[in-house]
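Each remark here refers to the structure printed beneath this line.
All protein chains of the complex are present and in place, except for one that has been dropped.
Labels run A and B following the written order; every chain starts at residue 1.
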Amino acid sequence: MNGGAGEQVTVRTSAVEQLVDVTAEVNDALRGLGMTEGVVLLYCPHTTAALTVNESADPDVYDDISRGLSAMVPNMRFRHAEGNASAHLRAAMLGPSLLLPVQGGRLELGTWQGVFFCEFDGPRSRQLWVRPVSTVSGAG
Amino acid sequence: MNGGAGEQVTVRTSAVEQLVDVTAEVNDALRGLGMTEGVVLLYCPHTTAALTVNESADPDVYDDISRGLSAMVPNMRFRHAEGNASAHLRAAMLGPSLLLPVQGGRLELGTWQGVFFCEFDGPRSRQLWVRPVSTVSGAG
Partner (left out) sequence: MNGGAGEQVTVRTSAVEQLVDVTAEVNDALRGLGMTEGVVLLYCPHTTAALTVNESADPDVYDDISRGLSAMVPNMRFRHAEGNASAHLRAAMLGPSLLLPVQGGRLELGTWQGVFFCEFDGPRSRQLWVRPVSTVSGAG
């Protein structure tokens, strides 16, 4: 349960619902792994949090995404006794794993993209697993 | 179309909408593949079903997720003549593929996590493809 043959990033969230830009931390982990090129798996081992990629330039964007996901939760009676079913729902929608290209020792993202840890039931201390998957093969 | 160089898990769903915990079946498939460490691809070859990861301890959680996704479907006129457009919509939202870490011959998940086959147009007999992707490389 400790991220095995990879690195682990600790993310401290500070609100109930929050998208946290973790691009720099993931790049640090890639350095720790000595990984320069290929494909990396980012994995969220929690059930009320998830991962996504979106614009990192304007914090209003990821704030809008966080509030938008919250507003999408239907107004219904959930059964889960802990009262955080809507956090589980949003985590299941976004999913726990991201597979991303790596080049030159860093995540190779689109111009405006960053990686976000999506907290739906914070504030908490969370983990993000970083696992090398492969070195790219093939021409092109 | 038969899962190629991997294992295949058959999932028999018993309701129109249902999240089925398939963690044990996927671990059995890993044993069948002789895979002990690395990263595995789980793939759903259907267009009205999907895969996700969430809490497996309390069945109310995945029941809430199933009902919550259903309640999120907008009340609108769909054109698809088969009448199951909302199932396609939910399948597209959750997506067909999950990439998961493997260690010690089993899925390496968070403490509370399990893998769920998400049925949106059942009951049916469904397939889930299990494909080894890599052995983890790198230090850490």
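Just so we're on the same page, a contact is a pair of C-beta atoms (placed from the backbone, for glycine too) under 8 Å apart; a residue touches a chain by one contact, two chains touch by 3 or more.
Note that the coordinates shown come from a computational prediction; the quantities given were computed from them, not determined experimentally.
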Absent-chain interface as seen on chain A, which is shown: 37, 39, 52-55, 58, 60-61, 63-65, 67-69, 71-72, 93-95, 98-101, 103, 108-113, 116, 133-134, 136-140
Residue ranges of chain B at the interface with the undisplayed chain: 1, 4-7, 32-35, 41, 43-47, 72-74, 76, 78-82, 85-86, 88-89, 91-93, 95-97, 99, 129, 131-135
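Rule of thumb we're sticking to: only the chains that are shown with their structure count from here on.
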Distance between the centres, which are taken as Cα means, of chain B and chain A, whole angstrom: 19
